[in-house]
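To keep things clear, I will list the structure first and then write my remarks on it.
The complex is shown incomplete by one protein chain, all other protein chains being positioned as in the whole.
Moving on to subunit A:
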Amino acid sequence: MQGFRKRFQRDLDKYVPALREHYLKRNTAMNLPTLPKATHLPKAEKRLTYREQEVAKGDLIYITKGQGKGKIVTVESYSKDRDSVYCSEVYQEVVVPKMYWMEGQQSHLLRIPLAIPRANFKLAAKDKDENGKTYYVVADEVVMKGVSYDDRYRQWMPRRFVKHHESVEIPWPTPPDVKEDYLSTSQDAVLEKSYELQTIAQSPLPKGVLSELRNPHSKHKKRVLSEMEARMINGPKMPLSTEQKIYLAKKAAQPEKKLSKLSEEVEDFIGQKVADHLNKITNPALKTHLEALSNVKVPDFEKTIKKIEH
C-alpha cells in the first residue's frame, strides 16, 4: 500500500511508462520469481469512488480472460492501487521457504490471490425469472445514472444500469458488516458535540473576567501623554542648513508671480482668429461638437480666476 510519498522518494507518476516499468523491474529483481509482478497505476488513472470503480466487494463478475475464464465469481476485494479485483477462485500457488511461513501455515505451497485486471472481467448480476429459475446477466458496459440514498453504505450511491439496456438495474451488493471493537466509537457518541469552534464573534472568556485580571486604571489605558512622552514621540525639529536658509531667503526676495487677465488687445486677437475659423465651418455636427467643447468647465480655470481676483 502506498502511503505518503517521502521527500526524496521517486515519484513514479512522473516517469514515462517505459522508465517506470524498468524501475519496477529492477526494484523487484530480488523478489521470489514465483511472486506476481509489481505494477504501478498512475494517480490520475486511479478510481477512487464507487461511481468510477463500478464494482464493489460482494459483486458478481464474469471472467473473460486468463485463469477462471468463463466463470462467474464473487468479488472478494477491489484494489485501488491496481484497479483490479480479487476473488477466491483465481489464485496462484507459490512455494514459500519455511522461514517465510505465516502463522498456521502447514505447507510449502501458499495460495496467493491473483489480481484480475479490469479488462479481464465484466460485471454480472443474478436474478430469477417468472418460473423461479436463476439466470445471470453480464453487462458489457455499465452506466451510472442518478443517485439514491443507500442505507447499507450510509451514503448516496449512483445507480448502475446495463448500457443500452437501461431498464436493467444492477443493485449494489450488501457491504460487509463493520465489526465494532474496543477502539470504535458508538453510534450515539458520534453525534455528541465534544468540541466547539471558537470564533472572534464570541469571547471564550466569561464577562467581566478581563477587568478582574487586568488593571483597569493602568496608565497605558488613559490615552493621555505626559509632556516627556510627547516629546519623545514627536522628536525635535531639525534646524535648517545654510543652503536651505539661503534658498528660502532667495525665494522670499523674489517677487511673487502674479497672474493677470488677458488684455483686450490679446482677447480681440484670439477672438478674431477663432471667429475667422468658426465662421468658415458649415458642418452642423462639427459645430455642435465645438459648442460642446467650449462649454466644458475646467476646475483649474476657476482656480486661476480666483487667484487673479485675490
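Keep in mind that, in the parts below, a residue touches a chain if its C-beta (ideal position, glycine included) is under 8 Å from a C-beta of that chain, and two chains touch if they have at least 3 such contacts; residues count from 1.
Note that contacts and distances are computed from a predicted model.
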Ask   = Absent chain per UniProt: "GTP-binding protein RAB5", "Dynactin subunit 5", "54S ribosomal protein L25, mitochondrial" or "Ras-related protein Rab-30"?
value = "54S ribosomal protein L25, mitochondrial"
Task = Would you indicate which residue among A:92, A:155, A:272 or A:288 is in contact with the undisplayed chain?
result = A:272
Note = Absent-chain interface residues of subunit A come out as 259-262, 265-279, 289-291, 293-294, 296-298, 300-301, 304, 308
